[in-house]
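As you look at this complex, bear in mind that one protein chain is not there, while each of the others sits in place.
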Amino acid sequence: MSFGTLGLIVMVIGYAAGASVSLLAPSDRAARVLTAIGAAVGGIGGSIAAASVLITRVPVETTFASLVSAAGGIAIRLDPLGAFFLLLVAIVGLPATVYGITYTGEYEGRHSLRLFGLMFNGFLLGMSLVPCAANVFTFLFAWELMAITSYFLVMTESQHAETRQAGLWYAVMTHFGFLVLLPMFLMMAPGGGATAFADLRTHAALMSGPARNVVFLLALVAFGSKAGLVPLHVWLPRAHPAAPSHVSALMSGVMIKLGVYGVLRVVVDFLGAGPAWWGGLVLAAGSISALTGVLYALADNDLKRLLAYSSVENVGVIFLGIGAGLVLHSYGLHALALVGFGAALLHTLNHACFKALLFLATGNLLHEAHTRNMERMGGLIKGMPQTAVLFLIGSAAAAALPPLNGFASEWMVFQALLSGVQIPQPDVAIGAPLAIGVLALTSGLAAACFVKAFGISFLAMPRSDGAARAREAHWSSRAVMGVLAAGCVGLGLAAPRIFDGLFRIAAGLSAAASSASPPAVGSLWLAAPNGVAQVSPLLIAAAAVLAIGVPMALVRLRGLEWRRADTWGCGRIQQTARMEYTSSAFAEPLRRVFSELYRPTEDLSINVHPDSRYFVRSITYTSAVVPWIERAFYDPVASGMRAFATQVRRLQGGSVHLYLLYLSGALMAALVAAWWFK
Amino acid sequence: MVADPLSQLVMLGSSGMLLTALIVLWRKGIPAYVTAYRWQSWLLAAITATVGYYGHDPQLYWVAAVLLALKGIAIPALLRTMQRRFGAEREATPYVNTETSLAIAGVLVLFAYVIARPWMTITNLPTRQGLPLALALLFVSLLIVVSRKKAMTQVIGFLMLENAIALLAAVGTYGVPLLVEFGVFLDALMGFLVMQIFVYHIHETFDTIDVEALTRLRH
Amino acid sequence: MTRYVAVLLQTLVAVALAPGLVGFIRWLKARLQGRRGAAPWQPYFELRKLFGKEAVVSHTASWIFTATPFVLFGTSVLVASVVPLIVAPAGRFLIGDLFATVYLLLLGTFFLALAGLDTGSPFGGMGASREMTVVALTEPTVALSIVALALNAGSTSFSEIVSRTLVQPSAALGPGHLLAFAALFIVTLAETGRLPVDNPSTHLELTMIHEAMILEYSGPYLGLIEWGAALKLLVFLALAANLFMPWGIALSLSPAAVAIGLLSFVAKLGALSVAIAVLETRVAKLRLFRVPELLSVSFVLALLAVMSTFLVR
Partner (left out) sequence: MNPSLSLLLLPPLIAGIVALVVRPYRRFVAWVSVVCAAVSFAASVALAVAVVQAGTPDDPVAVSTLWRVDALSALLAVCIAFVALLASALGPGLGGADEEDPARMRQFRIFTNAFASTMLVAVTIQNVALMWVAIEATTITSAMVIPLTRTKASVEASWKYLLICSVGIALAFAGTVLAYFDFVATAGEVPGALNWTVLRETARVLHPQLLQTAFAFVLIGYGTKAGLAPMHTWLPDAHSEAPSPVSAMMSGVLLAVAMYAIARWKAVVDAAVDPWFTNSLLLGFGLLSVTIGAFSLVIQRHYKRMLAYSSVEHMGLVAVGLALGPLGTFAALLHVVNHAVAKSMSFLLAGRILHRYDTTEIGGVTGLLRVMPWTGSLFAVGILALVGLPPFGLFVSEFLLIRAAIVTSRFWVAGVVLVLLLTVFVSLIAHLNRMLYGEMPSGVAIGETRSWPLVALALSVGVLIVLGVTLPQPISTLIAQSVRGVIR
């Protein structure tokens, strides 16, 4: 038995045992620990399997034909692409598991931790099985296992009406994706009844152009809804804030990435990419998602929702990479295309790392400050200095600042897009620069967004008692966050080496370019496809340390006299938190610039003294950002559905005569049909 | 057309049955409906006996006898009891007024002929002319059930529907096998009894046998 | 090895020249406005004064506040060491390309904005918010200007861009190049806090951007920030100068070439400084919410640059 098989067995047993044992745990405390043990064993098993496949490059395969034989049995095949995503589950899953031990402590006595343990392990198992699935039924099974369990995880804090609403949105959108997935796979299946992925791959090559186009569109919609592409992202900013933070980390870090996996698997692997407009569509979807995501993130005051929107943005960036790859592939530039896919994979990994870190850190914030609203935080850097540093690292990575990991992958996406400019087609040559412009704007806005996220929450004075009293969380949660932060730095510095591996994974997907070698030069340099433009995160880091450290040392050597004083407040003596810039105020300029997108509703109410209107008692200004994209897309559907449902309800009018009339009408219709059909 | 006495008699009887159904559409009092139903059942029994006589099928005599006893005597008597119990309630305003009802009934008879025409040719039974009439009776009975408001009228409509099917069986196949026939009788009797119970339930619970009152459950 | 030494030296030259550049522009502006103005080397005196003073730090401020000046200065120095100043870059040039440069500058800005928020002063927040807005809006223009250049050179690496322009002077005068230059120039004004986007010499509360962010800084910290900002201006001008008109840049390390390189560098900086000074005396500051319009103009210019480069090719 190979390590891969062994790892998979350990993984499944670990998660399954964690799920069932925690359900039967004698106490809540025991349930917490058992949940974590199961998940940890499962995660370790998964990472062993993934690592062995990634190292040996030999896929692990097994089939259980007797299970659900009517639907093709359960089939497992873990190839390098799957292994990468399986590794992703472990990378985020293990820290989240450890974090969960203490984090779920506050649920004791309020929510069923046994049920939570069942769902948590089930969720991890579902996510781990998705990249292992090798036939349609297995894939859909794992996919839905992941969906259902995560629905219940989202509903953990069901006492809030907001959470229940979020759960509903989530369930509906995820099921929508699932129902699109179903015909997508079945269309690719050959008529004989085989639904193994290998058969799909062979049959997809024989399909007609229009059928391939339909499959592509269905795949984009189905997986896009999981990944959170605009306008299918609506569940994301609702479900992520509602879920417990380590679950949000898993959802944002891993689950939505399985949408990316799906697109790569189906569009690149099965369909073998297609015409250029496929890539164009993916680029457009990516651009819109990236921009919309970051703009809504910027406007939001809810820290977790901000992170959720930021996930939309990052998924957009990932799809920009995929789109660039698809365009390049369609023009026969296979080796360049792999750079796009590789960049997408790299950003997938990086985003998982820093977003998990940010969500976990936010969890600690919520726990201490008892609010998700940034306008009630502030000054947390004093009470939680270590969390602050960790959050800062995550923020900087999310803002794609060098030398952290976000920078490396965005740089690669840039280079992939730049390669598109070389294609001698006017539409590509105009589309690619536009995508570059969008990506640049996105990264600028992301920087602004994370300045806000970190600056408003952690800096200056606390805006509420909870924020003032906040203290560091349990050491274990800080430790796992430290691991993730180290990951953000490490992945950034080691990006060239990692990209090399991801490039090879991408090469395995496409028969046309399986022999292409990555453009990287050595392990120090991240290189553009043409090999000329290069960047070395490690050297940047070294040089930055020097450039910052030397002046610092010089100034210190010279001796720096300093003293504390109050912040200047225009002559006002006592500085209060009310004087600080708020989250809304910070976003105000950009909100004005992009008012078309935000369409904010503003309400200014001034309460004056009854005797004279010149004595103002209070001024209240409220401004709400209306997510009109959601309204534009979903309100018509919802209202149409309700209107039609109202009509259908009328059928059941209560009168038995009416019912008998239906019966007679149906009889007449059937008789006419029988008479007419010969 | 051959002037076959069986054919003549069956045509006569079937037309009579259809006529009784049309009378229900025309008249407004429940006693009149019961009478119409009784006549219809007697005609059915007569047709069955006739078919048995000419078709040399003694089984059908038995069937005719049971028909007469059950549908010609017992059920009308029970209906009469019910009617007395509830007083002489009239079918005041049907959903479709008399003129329109009769016009629709005409259309339905036509429709029955249209439907039945293609397959009338497959048999050369002398009774085949009764088939479209049986079908027409079926449609008209449906019309009664649909358009009349009183629970009792609906019951009578349903009973006529059963008669229509019995007629269909008699003229099309000279009766179904005896076992089936008796199974059907049993069902018909049980069904009627249960319906009767429910009509009492309705009267008890709603103080009326007007089915219009039964519109609480909707959507 | 000598190349690294040369780069180190030219970086030091740039660091040394930066305050002078600011002083020169100020002096020139004063002259153009009919004032005598302080001497061009006045900023050096100011820096010396600041470094001698005691720093005052707000009670609310955290370590972010004290670390930021070093980060800002450090990234500026780092960027100065990457961009072509006097000596032409060759091959794999130190640490990165144009995109890396942009992101390094963003790193400095990121910290500066955080520091603005750190003290809890409303001005700091206001400045941070505005600065991030402007920076975010300039990013696409910068990126597209890079694309326009890269289209010619086939790479975003400095050495490729410079050498390709040197080999092909006609390309430098092509519409794509000129439009990209215009776009980048507008971006330079915005990024370095010059008129009409920001007024470097105002302390009028409601119009400040950069000055609002650094309002709480004093002593050596302020000195570092001022110095870093000056260096950033120099870097941007150097970029505009050497990427679009690299003539005179030292291709070898021979003393003569280096001397010519230095002279031409100073001359190009001087010319651009004059342009800025003239511009700043001619135009008034834009209202904050008109700034996006200016930046969108620059974005359109950059897009046109890319497209015309593509069409000409």
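Going by the order they are written in, the chains are A, B and C; count residues from 1 in each one.
We take it that contacts are C-beta pairs under 8 Å (C-beta built on N, C-alpha and C of every residue); 3 or more make two chains touch, one makes a residue touch a chain.
Since the model is a prediction, treat every value here as computed from it, not as a measurement.
Asker: Could you tell me which shown chains are touched by the chain that is not displayed?
Answerer: A, B
Asker: Determine which one of B:I30, B:A105 or B:L125 touches the chain that has been left out.
Answerer: Answer from the full complex: B:L125 touches the omitted chain.
Asker: So one chain is hidden, and I want to know which residue out of B:M17, B:M82, B:A105 or B:V211 touches that hidden chain in the complete assembly.
Answerer: In the complete complex, the chain left out is touched by residue B:V211.
Asker: Would you write out the residues of chain A that touch the absent chain, in ascending order?
Answerer: Those residues of chain A that touch the unshown chain are 66-71, 112, 115, 137, 140-141, 144-145, 147-148, 155, 158-159, 161, 164, 167-168, 171-172, 175-176, 179-180, 182-183, 186-187, 189, 191, 193, 641-642, 644-646, 648-649, 651-652, 656, 658-660, 662-663, 665-667, 670-671, 673-675, 677-678.
Asker: Name every residue on chain B in touch with the hidden partner chain.
Answerer: 115, 118-119, 122-123, 125, 131, 138, 142, 145, 151, 154, 158, 161-162, 164-165, 168-169, 172-174, 176-177, 179-180, 183-184, 186-187, 190-191, 194-195, 198, 201-202, 204-206, 211, 214-217, 219
One rule holds in what follows: only the chains that are shown with their structure count from here on.
Asker: Which label fits the chain touch graph of this model best, line, ring, star, complete or other?
Answerer: The chain contacts form an open line.
Asker: So which chain is farthest from chain B, going by the mean of the CA atoms in each chain?
Answerer: Using the mean of the C-alpha atoms as each chain's centre, the farthest one from chain B is C.
Asker: At what distance in angstrom does the C-alpha mean of chain C lie from that of chain A?
Answerer: 35
Asker: Report, in whole Å, the distance between the mean C-alpha point of chain A and the mean C-alpha point of chain B.
Answerer: The computed centroid separation for chain A versus chain B comes out at 69 Å.
Asker: With centres defined as the mean C-alpha position, give me the chain B-chain C separation in Å.
Answerer: 99
Asker: Looking at the complex, which residues from chain C come into contact with chain A?
Answerer: These residues of chain C touch chain A: 51, 54-64, 70-71, 73-75, 77-78, 81, 92, 94-97, 99-100, 103-104, 106-107, 109-110, 113-114, 116-126, 128-130, 132-133, 135-140, 142-144, 147, 150-151, 154-157, 160, 215-216, 219-220, 224, 288-289, 292, 299, 302-303, 306-307, 310.
Asker: Report the residues of chain A in contact with chain C in the complex, numbered from low to high.
Answerer: Chain A residues touching chain C: 378-379, 381-382, 388, 392, 396, 399-402, 407, 411, 414-415, 418, 421-422, 426, 429-430, 433-434, 436-441, 443-445, 447-448, 450-452, 454-456, 458-461, 521, 525, 528, 530, 532-536, 539-540, 543-544, 547-549, 551-552, 555, 558, 560-569, 575, 577, 579-581, 585-590, 592-593.
Asker: Please name which positions on chain A make contact with chain B in the complex.
Answerer: On the chain A side, the touching residues are 649, 652-657, 660-661, 664, 667-668, 671, 675.
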